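Here the complex is missing a single protein chain, while all its other protein chains stay put.
What follows is chain A.
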Amino acid sequence: MTDRAAVEAFSPSALELDRRLHRRRASRRSVLIALVSTLAFAGVGGWLVVTSPGWDGVRQMFFNLEIAADSFPKILEGLWLNIRVLFFATIAVAVVATLLAVMRSLRGPVWFPLRAIATGYTDLFRGLPVLIVLYLVGFGVPALNPETRIPIAVLGTVGISLCYSAYVAEVLRAGMEAVHPSQRIAARSLGLSHAKTLRMVVIPQALRKVVPALMNDFVSMQKDVGLISVLGAVDAVRAAQIVTAQTYNFTPYVVAGLLFVAMSFPMIRLTDTVSARMARREQQGGTV
C-alpha cells in the first residue's frame, strides 16, 4: 500500500528523463550497427560461396530439395528411435551418475573399495571415445552370448549411458563439493544420518549449482545418440546413410543434421536462460 503511494507520487526529473532519452538513442544505435554488420557479413559470405566455381555441384549434392522431401519421412522415423534411446539413456544416466557421485563422496577407509571402483569407472569412461565404447558394447556384448539377441538400440543405449554416466557423475561430484561443509555439519548436528544428509541437504543444493552444466551434457547427449548408427541401428543418421547410398547424394545428411539441431534448439535456449538467471541470482548474493 505504502509502496503504491510512493510510486504514484514519484515522477522523474528532467535530468532523469534526459538520461533515459539518451540511453534509448544509444541502444537504438547499437542495434542498428549490429544489424548492418551481420547482414554485411552474411552477404559477403553467401556471395563467396555462391560464386565459387563448384557451387552448382555442391548445391546439387547437398541441397537437393527433391531428395530432401523424399528422404524426410524415413529420417524422421529414424529420429524417433534416437528420441527413445535418449529417453532411456537419460534415466539410466541420472541413476548411475548419482550412485557414482555418492560412492565417490564416501569418506573413511571402510568405503575405500567402493570409492576406488567409482573413481576408476569415471576415469576410464571419461577418457574413452564414445565411438569406441559403442563398438565394444555393440559388438562385444553379443559375442559373449551368441544365443540370445539383444536389440542393437538397447546396446547403443547402454554404450551412451556408460559414457555419459561418467561425465555427469563428475559434474554432480563437483556440485556436492561446492556445498559448504557447514551445511553438512548443521545437518549432522540435527541428528541426520550421513545418507539423509546427502539426500536432503547436500544433493538438492548440489543439483541447483550444476543445473547449467547438466543441461549442457544433455544437449551433447542429444546429438551423440546419433552415433548408435555405427552399430547398424536404423536411426536418423543411418536412415540418411541408406538414402545417400541409393541416390549418391548427401542431402539426407543435411536433413538429418537440421533435424538434430531442431531437436536440441529448445534445450540450448533453455540452458542459456537458466544460466543467465542463476548468474543474476549469484550477483544478488542469493545463496542457491
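As a working rule, a residue touches a chain if its C-beta (ideal position, glycine included) is under 8 Å from a C-beta of that chain, and two chains touch if they have at least 3 such contacts; residues count from 1.
Note that contacts and distances are computed from a predicted model.
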- Assuming one chain is omitted from the figure, identify its UniProt name from "cytochrome-c oxidase", "5'-methylthioadenosine/S-adenosylhomocysteine nucleosidase", "Gluconate 2-dehydrogenase subunit 3 family protein" or "Amino acid ABC transporter ATP-binding protein". "Amino acid ABC transporter ATP-binding protein"
- Message: Among A:109, A:127 or A:191, exactly one should touch the missing chain; which is it?
- Response: A:191
- Write down which of A:98, A:119 or A:205 is the residue touching the left-out chain. A:205
- Residues of chain A in contact with the chain not shown: 182-183, 185-193, 196, 200-201, 204-205, 208, 285-288
